[in-house]
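Got a structure for you, written out below as structure tokens; questions coming shortly.
Our next item is chain A:
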Amino acid sequence: MTLAHYLTVAALLFLIGLFGVLTRRNVIGILMSIELMFNAANVNLAAFDRFLHPEGVAGTTLALLIITVAAAEVVVGLALLMAIHRNLGTAYVEDFNLLKG
Partner candidate 1 sequence: MLSLITWAPLAGALIILMLPKEKVQTIQTAAFLAAAISLAASLAMIASFDRGTAAMQFVERWIWIPSLNVQYVLGVDGLSSPLVLLTAFMSVIALVGSLGIKERVKEYFFWFLVLESGMLGVFAALDLVLFYVFWELTLVPMYFLIGVWGGPKKEFAAIKFFLYTLSGSVFMLLSILAVYFKSLPHTFDMLELMKTQSAWDPRFQILVFLGFYFGMAIKIPAFPFHTWLPLAHVEAPTPISVILAAVLLKMGVYGLMRIAYGITPLGFAWFLPALITIAVINIVYGALCAMAQTDMKKMVAYSSVNHMGYCLLGIAGMSATGFSGAVLQMVNHGIITGALFLLVGVVYDRAHTRDISAFGGLAVKLPVYSGLMAMTCFASLGLPGLAGFISEFMCFLGAFPAWKWQTTVSVLGIIATAAFFLRMLQKVFLGAFNEKWAGMQDMTVRELVCVVPLALVTVWFGVYPKWPLDLINATIVHMLGK
Partner candidate 2 sequence: MLEHIVFYSLSTLVLVCAIGVVTMRNTVHSALCLGLCLAGLAGLFASLGADFLFAAQVMVYVSGIAVLIIFTVMLLGRASDLHLRQVNDQWMAALLICAVSSEGLLKIARFFSGTLATTAAKPATRDIGRLFLGEWMIPFELVSLVLMAALLGAIFFSRSEASR
């Protein structure tokens, strides 16, 4: 198994996430897609740690931090969604159109 394999998986995961962010109509869908993108970065980090820089653990450690931060983001995002759902009754982003130029 070469590094290229892992990087390819990460890249594809990132792109799928990107696609989801751009196309999911539901906020939760977007949120999940963003999680995919974060995880793509984690795969990258773990793979680099293993293949290129095995002397330290910085990559893995950073991945841990990212997991935690991503969790925090999801929490805030979902809470925000609850609030907005209470006021607007929708979770679809195209309905968020009160603010426009």
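The set was built so that all candidates are chains of the complex that A comes from, given by their letters.
Just so it is clear, contacts are C-beta pairs under 8 Å (C-beta built on N, C-alpha and C of every residue); 3 or more make two chains touch, one makes a residue touch a chain; residues count from 1.
Quantities reported herein were computed from a predicted structural model and do not represent experimental measurements.
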Every option in 1 or 2 belongs to the complex, but the one touching chain A is number 2
Partner candidate 2, residues of chain A touching it in the complex = 1-20, 22-26, 28-29, 31-33, 35-36, 39, 42-43, 46-47, 49-52, 54, 56-58, 60-61, 63-65, 67-76, 78-83, 85-86, 91, 94
